[in-house]
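Missing here is one protein chain; the remaining ones are kept as they sit in the complex.
For reference, chains read A and B in written order, and residue numbers begin at 1 within each chain.
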Amino acid sequence: MLRLILRRLVDLIPTLLVVATTVFIITRMIPGDPAAVLLGPQASPDEIAKMRESLGLNQPMYLQYIDFLGSLLQGDLGTSLGYHQPVLSLILERFPNTLLLSVCALAIALLIGIPAGIISATKQYSAWDYTVMILSLVGVSMPIFWLGVMLVLYFSVHLGWLPATGMGSLSEGFGSVITHLVLPSIALSTIPMATFARITRSSMLEVIRQDYIKTARAKGLREFFVVWKHALKNAMTPLLTVMGMQISSMLGGAVLTETIFSWPGMGRLVVDAIENRDFVVVQGTVLFIAVIFVLINLLVDILYTVVNPRVNLSNKGEG
Amino acid sequence: MSFDLRQGETIGIVGESGSGKSVTSTAILGLIPSPPGKIERGSIVFEGKDLTKLSQDEMRKIRGNEISMIFQDPMTSLNPVFTVGNQIIEVIRLHQQVNKKEARTRAIEMLKLVGIPEPEKRLEQYPHEFSGGMRQRVMIAIALACNPKLLIADEPTTALDVTVQAQILELMKKLQVDLKTSIIMITHDLGVVWESCQKVLVMYAGNTVEYANVEDLYQNPLHPYTWGLLDSQIKSDTVGKLPSIPGNPPDLRNEIAGCYFAPRCAYAQEKCFTERPPLVEVSLEHMVACHFQTADHRLKREGGEASE
Partner (left out) sequence: MSNQAQNISPVSVPLAAKKKSKENSVWRRLLKNKLALVGMIIIAIMVIFSVFAPLIATHPPNAMDLANSLSEPGVDGHILGTDNYGRDLFSRIIYGTQISLIVGIFAIGLGGMIGTLLGLVAGYYGGKWDAIIMRLMDGLFAFPFILLSIALMTVLGAGLFNVILAIGVANIPGFARIVRGQVLAVKEEEYIEVTRSLGANHSRIIFHHILPNCMAPIIVYATMNVAGAIISEAALSFLGLGVQPPTASWGSILKDGKDFLVLSPHMATFSGLAILLSVLGFNLFGDGLRDALDPKMKV
């Protein structure tokens, strides 16, 4: 097992190289002189020249690329132009906040989406099933930045129940963080929740017709265990595939959610950096998120083997 | 349809696919998915209890415990994501008050009993690590783990290779003697019936058309459908293509007035299309449902090729 994980990690190297290269190319695609763009229109030629020097822009492209990769290997994502701080430390400051938000949203999505899908599948064509299916159709089509705004409008502006922005702080008590967490988590959880409900339903419907479910019933198992033990574990494989993709889009969704709710996470950092034309921060954060995503996918791959004994890690990546 | 079965006895239920054999078996266990299926009338009496009257909870205590079942396709009947041991232990712990360790010991015993070598090791493996024949042995182990009084075997050998088929039948026969289990053997293969059953019930379109002792049925089959079935079996002198009964079983969603088999029957006459023949005992313990096969009237059976 451990050796296979290591092998998968080695397999990730080309992917990560492409990720880094993409980010490098994108930043070099900036039209005009990057130094001038970075410093803005007010910069003097002198400042621009200095900036070019410090960015290493006077070197040939391949040397720049090697430098770029070299500093990445040392964990150096550059220095923010606006904050005058290493980008990595800026990111690491905010990463836990994004993690908190995403984990909460994922938990909500899983805890509601999967049971809703299971009940839908066991009561196919019932009123419950239709309700869940319609809601989840709307859910997967939801522009979450709009949902976020609407949640603020209703629960903060109209009802005044929950704070609209910020994340509170532990010094104001645990409750403060929780109340700040509610609306952004709900907004961020909507699409994955709806997706989980749909996938769970369809894969449960397929599993529940299988012979081994008949076997489980013939054994005298309670329907509850037939569904939640025998069927669910088999339905997990497609669910896991989707979960990997959903986590990826959640990292993107966090950018939008954090903007609406002024949640001090990585997404907020990116958007602020875009507004301040702080490209080094944008580049670093995008890279960081991509690496996180690749690692999460590795985790999902490993979970496959736990859920489905027929999947052999070494054979993965074929399809 | 109606039949009774004594302890240690084996009855065969034969018929083509779609003739309602499997429905009968799942009905006994109360496993017909409802809706759409429902037992309209009739009773299933097991050890003095009417199974159709039992609550879901009472029925669950019987399933896998007093009556268990093995299915046609061992490749799909075992849950692929649980170890074989897990699946045997589950049924043991469900119906017997034993702890994990005792259940495990019992599971190993069962694997040994059904002829799986190295049971301790095999217990930890998943179904995909077993061959088809081995999986059916595991299914038998699961079915027999709680010493059921009745085993329903739904085409237990159909999906297996011929050599493996014989082994599985042999195993079932041996276990039946050891454990004194009654067996309902559902099959389309009269050869299997001949090998393993004392009584046989021929089904067509959900109805019994003939019911007899196995020897009686072979020596003196009465219903034209049974003739067709017998003709379509592989015999030692079979040359070339096997004759088969032309046509398909009727769609029971349509109202049919007469004998269900009439449209495919080479001997059918007008009466057969308008009036359904009752199941009558035409000789001792031999029942048949045909207008022209009665105690005092017999059809003359034509050769095997008659239907072509």
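Definition applied: contacts are C-beta pairs under 8 Å (C-beta built on N, C-alpha and C of every residue); 3 or more make two chains touch, one makes a residue touch a chain.
Quantities reported herein were computed from a predicted structural model and do not represent experimental measurements.
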item	value
Visible chains in contact with the missing one	A
Chain not shown: contacting residue from A:17, A:63, A:92 or A:178	A:17
Interface residues of subunit A (partner: the chain not displayed)	14-19, 21-23, 26-27, 29-31, 137-138, 140-143, 145-147, 149-150, 152-153, 157, 248-253, 255-256, 259-260, 270-271, 274-275, 279, 282-283, 286, 289-291, 293-294, 297, 319
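Going forward, only the chains that are shown with their structure count from here on.
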item	value
Rounded Å distance, subunit A centre to subunit B centre (Cα mean)	53
Complex contacts: residues of subunit A adjacent to subunit B	210-212, 214-222, 230, 233-234, 307-310
Touching residues (chain side subunit B, partner subunit A) in the complex	26, 29, 31, 60-65, 68-69, 71-73, 76-83, 90-91, 94-95, 126, 128, 139, 142
